[in-house]
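The next block holds one structure in the form of structure tokens; read it before the comments.
Complex shown without one protein chain; remaining protein chains in place.
Here is subunit A:
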Amino acid sequence: MHFRGPIGRACVRPVFKPAVAVRGFQSVYHVETPTIDESKLENQILGRAYTKFVPEHGFTRQSVDLAIADLQLRPENLGGLFGIGLQVSDVVNELIMYHLKHTRANLSKYHDEAGKLATEGAKVRFYMQKRLLDNVPIIKYYHQALGRMILPTNLGTFLTELHNLSDDITYYSGDQSNDFAWYSKRFALSGAFVQSELFMLGDTTPDYSATISFMNDRVSDIDTLGYAYNSVEEWAIFNGISLVNLIKSQLARG
């Protein structure tokens, strides 16, 4: 009964400790989730299908069924395993997505080699080349995959993956841009990549040398375009400032 009124209340109010200085989370400890989580059963099945059966049977349901049987499971009752909470709802689409993610994750193998290259442009060309040549084992059936990717229902998902690819390539190549060029570089690269893939489908030259030179040309186009864009930007800014100064000086004369 001693503590009555505001004083009393103040006495029983809990004392707040100063915020503890230890942060529970730091980005250094942040482990990046793998592009493909190989511990997942569905990814093991897709992986087996992709490496063992797609080169022979294409991007088909059959490849996946063969892979399930190959893992000592029954494809007869495991149809429901796919399309549960993943981005795409169809087994074959998931197989295609597996191809895209697998080849994208593969790029990280080439960092040492790419490190020896001097310029950003050379690195971009190098990674693009490696990524295009990763299509070779399944190139015979790649038209199936491309055909499915451009279906309106799937387009969004696969465009996201395409952007992830161009983002990875520009990032690995040491892109430092922090203005609108960040976007335009990635968009341009996505475009160049798709063009090169389409070219590759009809390429009959050994080692796909025609595709590689086609890709190099496209990347050079981006460089040229980038130079043109920068020059125009510089010219416009210079003239803009001049105009403002001209107006200011005219006004100052009264």
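In the analysis below, contacts are C-beta pairs under 8 Å (C-beta built on N, C-alpha and C of every residue); 3 or more make two chains touch, one makes a residue touch a chain; residues count from 1.
Just so it is clear, contacts and distances are computed from a predicted model.
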*Leaving aside the chains on screen, match the unshown one to its UniProt name from "Ras-related protein Rab-2A", "2-methoxy-6-polyprenyl-1,4-benzoquinol methylase, mitochondrial", "MIP18 family-like domain-containing protein" or "Transmembrane protein".*
"2-methoxy-6-polyprenyl-1,4-benzoquinol methylase, mitochondrial"
_Absent-chain contact - pick from A:78, A:114, A:133 or A:146_ = A:78
*Touching the missing chain, which residues of subunit A?*
40-42, 72-86
